[in-house]
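A single protein chain has been omitted; all remaining protein chains appear in their positions.
Order as written gives the chain letters A, B and C; numbering starts at 1 within each chain.
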Amino acid sequence: MPTVLLTGFEPFDGEKVNPAWEAVAALAAERPAGVEIATAQLPCVFDGSIEALRAAIVEHRPELVVAVGQAGGRAVVTPELVAVNVRDARIPDNSGAQPVDVPVVDGGPAAYLSTLPVKACVAAIRAAGVPAALSHTAGTFVCNHIFYGLMHLLATEFPGVRGGFTHVPYLPEQVAALGLDRPSMALRTITDGLAALVGTALATTEDLAVTGGALH
Amino acid sequence: MPTVLLTGFEPFDGEKVNPAWEAVAALAAERPAGVEIATAQLPCVFDGSIEALRAAIVEHRPELVVAVGQAGGRAVVTPELVAVNVRDARIPDNSGAQPVDVPVVDGGPAAYLSTLPVKACVAAIRAAGVPAALSHTAGTFVCNHIFYGLMHLLATEFPGVRGGFTHVPYLPEQVAALGLDRPSMALRTITDGLAALVGTALATTEDLAVTGGALH
Amino acid sequence: MPTVLLTGFEPFDGEKVNPAWEAVAALAAERPAGVEIATAQLPCVFDGSIEALRAAIVEHRPELVVAVGQAGGRAVVTPELVAVNVRDARIPDNSGAQPVDVPVVDGGPAAYLSTLPVKACVAAIRAAGVPAALSHTAGTFVCNHIFYGLMHLLATEFPGVRGGFTHVPYLPEQVAALGLDRPSMALRTITDGLAALVGTALATTEDLAVTGGALH
Partner (left out) sequence: MPTVLLTGFEPFDGEKVNPAWEAVAALAAERPAGVEIATAQLPCVFDGSIEALRAAIVEHRPELVVAVGQAGGRAVVTPELVAVNVRDARIPDNSGAQPVDVPVVDGGPAAYLSTLPVKACVAAIRAAGVPAALSHTAGTFVCNHIFYGLMHLLATEFPGVRGGFTHVPYLPEQVAALGLDRPSMALRTITDGLAALVGTALATTEDLAVTGGALH
């Protein structure tokens, strides 16, 4: 049975919960058929989070790694295409660090592309009744940092392991507590979307030839 | 035990489901304590929908009437403040009618304000963990039509009965099927929000003195 | 030659300039043919602004009154359809007053509709190359207050005088100074739009029968 490692972050930006971690934990607890789900909660910090991710990969030896992060304000589940070698923190991370225009990996390539079949994943998530769209930027905060770090680890230390990153929306209770008019998604919906993504990413190595492009 | 009449529309605009009716039916099926819930599904047409609403009021003799409608693209539950005496249809209704700048009620006042405690409702919905915000326009399609028609009926034929309207977002499966990057809300979340609205509207006749204002 | 009274507000919400007043002053300075433009700058306060507007109407005896206000964050010129009898201030006005759910006019109707040909105005503004759209809510701050106050004055004291309100976007320099990713519109563009609105509102008493409706 293949092993998939799912990671989510601890809460950040003043939140008490992180929908990424909640969905990862919920999916693991459901023990989907045909796959062994391993999980790791990562600290929302620049220094140390990639090391924690590396330790989880070494421990679980997964065939596939999917890192998950909160994108507060986005309306749908958004598998990410591109990880860039940039740290540019608009707010401090959970340790107070706020790097500006520092590479994730000194001397690393400018970017990595996801090795998940991102368009097949978007199609599968939608087919499960969960709104999804391909994203072309994961930002420049800790989410992009861990996405880049993951792809760099896989490229340099774990050949043959595929991986990628997806953002997920706020939970309803987060938006309600903020008192804002912002999108959210129920944990059940996010978890269903994550299940569809994992199943498709495991089963599919050739992506769909359908456009997911953006004019700008 | 007080009776509350909840109405929702049939699907429109090419959809196969209407989250407003789904939430109304779900809440009624849950039989919340302390209240008798009566429901009516209204046709999404200009001609005849107010008559159907009137018949439901006559049949059920409610203390409170809450009409519910789908606002595809909105991110949160939005109790409406103002019903305007305008029909201006951007698309045809379910009978093919598309009135432009015709009053809902000839000779009626330009608008009615909701007699629900809309700010207390927004606060209660949020306290239930469901995103909500006050809205100052219900548009000019069948939703506004039924809202205006309701308030006119209550003002002219059913003194003492309070009422109002709330919009609710798309369900996740609607947005997934459309393949768009638009907000949605799970039926469970919408239903919880509607329950909070109904409970608060029943219990509260004096609204909260907190701002829900918009600069424009 | 007919006289049109144009009003704009002084700056508010921490701004140093108000695009509404700038456009009103610019259009007056251009002395468009076939019309006498009178102007009044109104204070951005609830108490006293309607009185200042009334004084300007008495002084200039216009055939038409168009009040103009800033809608920071809107992308296009938006003639308003509905003025509601509600003051609900999200921020204090320029005198520090912040009324919540107080009527503009005690005992006044719930709303007035613009007596401008709003759809013909939208069409004419667009034909002049300026983005425009009909709006169904002017908010609940001082802009709506003066719009409602204007329509009440015209209905009760100045029969035969037509009037309405339009919102206009931020100027580019306002958004640049705020450092935000928000829409703006150049003063030249706003002024061209206002000229088209005034010319059409003067020439047209029967509105276009085209939809400008909103589903919600």
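One rule holds in what follows: contacts are C-beta pairs under 8 Å (C-beta built on N, C-alpha and C of every residue); 3 or more make two chains touch, one makes a residue touch a chain.
Quantities reported herein were computed from a predicted structural model and do not represent experimental measurements.
Judged over the whole assembly, touch between the missing chain and the shown ones holds for A, C.
Within the complete assembly, A:G139 is the residue of A:P62, A:P79, A:G139 or A:G193 that touches the hidden chain.
The chain not shown here touches chain A at positions 13, 69-74, 81-82, 84-86, 88-91, 98, 100-101, 109-113, 119, 136-141, 143, 167, 207, 209-216.
Within the complete assembly, residues 75-76, 125-133, 172-173, 175-177, 179-186, 188-189 of chain C touch the chain that is not shown.
Just so it is clear, only the chains that are shown with their structure count from here on.
Contacts between chains trace an open chain of neighbours here, each touching only the next in line. At the interface between chain A and chain B, two copies of one sequence, more than half of the residue numbers in use appear on both sides, so the contact is built from largely the same positions. Taking the CA centroid of chain C as reference, the farthest chain centroid is that of A. The geometric centre of chain B is 30 Å away from that of chain C, both derived from CA atoms. In this assembly, the C-alpha centroid of chain A lies 37 Å from the C-alpha centroid of chain B.
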